[in-house]
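The complex is shown incomplete by one protein chain, all other protein chains being positioned as in the whole.
Moving on to chain A:
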Amino acid sequence: MYVYGIIRAGHELPPGRQGVGSPPARLRKLCERSLAAVVSEAPDSLLARRRDLLAHQETLLALADEGPVLPMRFGVVSPDESAVAKRLAEGEQEHLDTLERLAGRLEMNLKVFSVEDGLADLVREDATVRRLREAAQRRPGYEASVRLGEAVAAGLQRRAAAAAAEALRLLTPLSEATAPGPDVPGCVRNISFLVPRHAVDAFRSEATRCATRLVSHAEVRVSGPLPCFSFVPAATHDGAPAAAGH
């Protein structure tokens, strides 16, 4: 049984949404007291396919439109219905509290990458890079080139990190909480914001302004709104509440 997320028992399933697998599995609500799990049959072999990732993501997004949802990580499978019901019952109060905390809120994700566009500026502004470049020109060679390249890479990353800090300074006030995202190659900052639904548009336009202004220093990419993946307890075990990653 594939599990998408946990909702309040009164929360209706979005019409027309389908689950993972091919052909797509039918979504069902598995109610236990005041909670419900959104589930479907698990396909025989579940792959991290684009199709299935989208089914997971879009089901949760559609659910989030109608009320709070605790999104499961992609690929969570329960042996049977009774195991799901048991976990819902055990974590009932904790889940209800988290649903309450996330009601009316969505996640926005910001990723900042370093860019090469700023290289000319870096050469002009960074004394170390200038010095190493001159050294490499006086005595060209592998060592000198590596040292120069290393300094350039570090400099570009510093520029991007400074841009990320600036974006964070402007965007954090528009959110209620932040949570660091997983490490992504090439990404100097990956962070998610918990944003009230009514502030999502404002957040997005501020992020776009930031991205435009910082374009020579970093590539700023904003995604969302998303279900609050980064603001639910990562793992629940033995009914003990785990802290959300703030």
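One rule holds for everything that comes next: a residue touches a chain if its C-beta (ideal position, glycine included) is under 8 Å from a C-beta of that chain, and two chains touch if they have at least 3 such contacts; residues count from 1.
Operating definition for what follows: contacts and distances are computed from a predicted model.
Student: The complex has one chain missing from view, so what does its UniProt entry call it, picking from "Sugar ABC transporter permease", "Putative membrane-anchored protein", "Gas vesicle protein A" or "Sarcosine oxidase, delta subunit, heterotetrameric"?
Tutor: Going by its UniProt entry, the chain not pictured is "Gas vesicle protein A".
Student: Touching the absent chain in the whole complex: find that residue among A:Leu148, A:Leu174, A:Val200 or A:Leu214.
Tutor: A:Leu148
Student: One chain isn't shown here. Among A:Leu53, A:Leu168, A:Ala199 or A:Val215, which residue touches it?
Tutor: A:Leu53
Student: Of the listed residues A:Ser22, A:Gln93, A:Gln137 or A:Ser216, which contacts the missing chain in the full complex?
Tutor: Checking the options A:Ser22, A:Gln93, A:Gln137 or A:Ser216, the one contacting the hidden chain is A:Gln137.
Student: Determine and list the chain A residues touching the chain excluded from the picture.
Tutor: 3, 5-6, 45-51, 53-54, 56-57, 70-79, 83-84, 87, 107, 109, 111, 113-116, 119-120, 123-124, 129, 133, 136-138, 140, 142, 144-146, 148-150, 152-153, 156-157, 181-182, 184-187, 190, 192, 219, 221, 223-224, 226-227, 229-230, 232-237
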